[in-house]
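Just one protein chain is left out here, and the rest sit where they should.
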Amino acid sequence: MSRTPLDTVEHAAATPDVELPWAELGLKKDEYERVVEILGRRPTGAELAMYSVMWSEHCSYKSSKVHLRQFGEKAPQSDALLVGIGENAGVVDVGQGYAVTFKVESHNHPSYVEPYQGAATGVGGIVRDIIAMGARPVAVVDPLRFGAADHPDTKRVLPGVVAGIGGYGNCLGLPNIGGEVVFDSCYQGNPLVNAGAIGVMRHEDIHLAKASGAGNKVILYGARTGGDGIGGASILASETFDDAKPSKRPAVQVGDPFQEKLLIECTLEAFQEKLVVGIQDLGAAGLSCATSELASNGSGGMRVTLDDVPLRDSTLSPEEILMSESQERMCAVVEPEKVDRFLEICAKWDVIATVIGEVTDGDRLEIYWHGGKIVDVDPRTVAHEGPVYERPYARPEWQDALQADDANKLARPASSAELKDQVLKLVASPNQASKKWITSQYDHFVQGNTVLAQPEDSGMIRIDEETGLGVAIATDGNGRYAKLDPYHGAQLALAEAYRNVATTGAKPLAVSDCLNFGSPEDPAVMWQFAEAVRGLADACLQLGTPVTGGNVSLYNQTGEVAIHPTPVVAVLGVIDDVARRTPVAFQEEGQLLYLLGDTREEFSGSAWSQVVHDHLGGLPPQVDLERERLLAEILISASRDGMIDSAHDLSDGGLIQAVVESALLGGKGARLVVPDGLDAFTLLFSESAGRAVVAVPRSEEVRFNDMCGARGLPATRIGVVDGDSVELQGEFTLSLEELRVAHEETIPALLK
Amino acid sequence: MARVVVDVMLKPEILDPQGQAVQRALPRLGFEGISDVRQGKRFELEVDGPVDEAALARIHDLAESFLANTVIEDFTVKVEEVAEAAK
């Protein structure tokens, strides 16, 4: 093997004119010049690898940062927030000494390239974020968006993604309790595979990603490092080596859930024995990210010997080792006298663990390879002081025309027969149909604490067996609404998730988000992004639910065509006793159905407009956050005081969708009447926000009505739980069997 | 150094849904005339030292007790020489 001299810091200083492939690594010319300015010399190949990957959009949030600041600036006063934005995941106080951490991330592009592994490693990544906070992961959720349901490629992507999420999450022993599945042709080449996770810990167990205390050891543990996901760094490698090596590094990372399960157990055991000073998971940008973030968040510097990193492939160059995205690895900072015990625990779980460096009292991150110093940087310049762009944004020209194209003028059903036909069509449409084919591939029983799982309005997990304390999570997003009006669309996503949490009886506490958009280089997309962030920040302030962290996924577009702007919002809530939870399913015949909130003629962006007319235009439903807050308070009180036995939020598909779901899940029908002031069509299909339908036992009717009346929430009696069909008086009757076939057979038929 | 290959196949009478799924896909991909597909596992064992009868007997035991579950699977053991040119 012949090789050119190692590109050390010394060598770089002595050879200022060597051209480095910064453009191929994705850096812009001014960004490269800034690296040279920071270092006062040209970077070494290894340094260039680190800067290029850490300054990428994915790691640095360079296009979104200026907008995301609003989440901090407009953050509501909240005692619940223990750790805010900027850490691996936010941490929320849920009472009784418990803290909960949760986060949603995207793994969109990898899941399009290789659906199974892309989705699987997405679950793995978010779970490591949770462990890195010191928490035991207790549940996962998966908001998913695919192209048209009948498109041949959807048949490739969806089953792979679902199998990947199941294959990984099931093997980790994490119940999958929520999420969404949405089809829209705008996601054809850009499926959105978002993954969320929740973890639980005691307050005193919160851990942070920082390396402090000179002399403390840096331990890399978990899987060996291989050539996964380092397409870019191979360019550097070919500059360094001139002999043949594996010609193409795999761009697809492959997950090993068994390894991750061991990583969870040994990390939690190390936490329990208080062996860990700081911890960071290795995800995007691998060791580059972990070392620079740990060092820049700590008090000192860090020295790392790359030769000590256990490798799966001995031909890897130092640049490749730094950039490798091999899965199932973590990095811990441990005091010297506790290193042996830490290594012992890793050995107990058959996890490879190696001391690769130590914390120094300087302020530099220094990395050595074969005795030469190949990195000598201020870690803050790598991790936190990347470029920030004020990208131009402009409301697109087509926005006015889109908003003027109101769905309220579309042809409505002219007869009872047509109304009935449209109901069947709606509940059978891919977006409204039962997702059982998908969710039955996820384990929702494991850990023995699942109180509610999909298709409930929110997933709910018990976290204390003695007291019954529990947490709930809901994720929602509606790209159609956001396309019509990104500001209000983002608020509607929040409102829906907030409402979904309250519908099950939990009090909404905090928010995480996954913001999926097209290219930030398109001013129209950037405007959508800016508007959505502004809307979400304003609404979080008004609802008193701080954003604890999240993720931005840009460049979700094919050619010039971007996806619908799709902010996905996760709301976390707490319930004092899970025994008081409210399910979606109708429980008992004879109970009275009440519609809470105001129903207006709001059909733009609705499921009805999509299913019946293939239409998207107009303005989305009005947002009234004070009403959302009132509705939530009523739902929580009613649950706590036993005034309602089932509840379902109204969102896409409107009232009829909610009633059909409650009826099918409970195996009990409903007789509905059109209340005064509404027509049958508006009652069934309107998507006005701030509404829910609840089933009230007759013995509680007076008390329930009094409560709503006293607090000013409109509550309209619309029917009764009864029989084995859903009937709208004077219009139509649909048997539960007929509805079940329509609702449950669509997805299996499409994916067979 | 030599390589010993252990092939493990489901017993013929046992349903192999993965193989069937592959077979069902063949006409769609334009492959005709394949009447059955069965999917198995292949283990490549890199053996230090000579692969003599004793070594093969040990590998046979390994295959029988561990690599295959003989309640449901059959296996074969064969020696594959590693080409010297690869060095």
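Before moving on, here are some points about what is shown:
Just so it is clear, A and B label the chains in written order, and each chain counts residues from 1 on its own.
The rule we apply is simple: a contact is a pair of C-beta atoms (placed from the backbone, for glycine too) under 8 Å apart; a residue touches a chain by one contact, two chains touch by 3 or more.
In this text, contacts and distances are computed from a predicted model.
The unshown chain of the complex is recorded in UniProt as "Phosphoribosylformylglycinamidine synthase subunit PurQ", chosen from "Carbohydrate ABC transporter permease", "Ion-translocating oxidoreductase complex subunit A", "Pyruvate dehydrogenase E1 component subunit alpha" or "Phosphoribosylformylglycinamidine synthase subunit PurQ".
Partners of the chain left out, restricted to shown chains and counted across the full complex, are A, B.
Within the whole complex, the absent chain has one touching residue among A:34, A:391 or A:444, and that is A:444.
Listed residues A:38, A:82, A:171 or A:410: the one in touch with the omitted chain is A:171. For the chain left out of this panel, the touching residue among A:129, A:256 or A:281 is A:256. Those residues of subunit B that touch the chain absent from the view are 10, 13-15, 17-18, 21, 66-67, 69, 71-72. Where subunit A meets the chain that is not shown, the touching residues are 163, 166-167, 170-173, 256-259, 261-262, 349-350, 439-451, 462, 465, 578-579, 581.
One rule holds for everything that comes next: only the chains that are shown with their structure count from here on.
Chain centres here are Cα means. That of subunit A falls 42 Å from that of subunit B.
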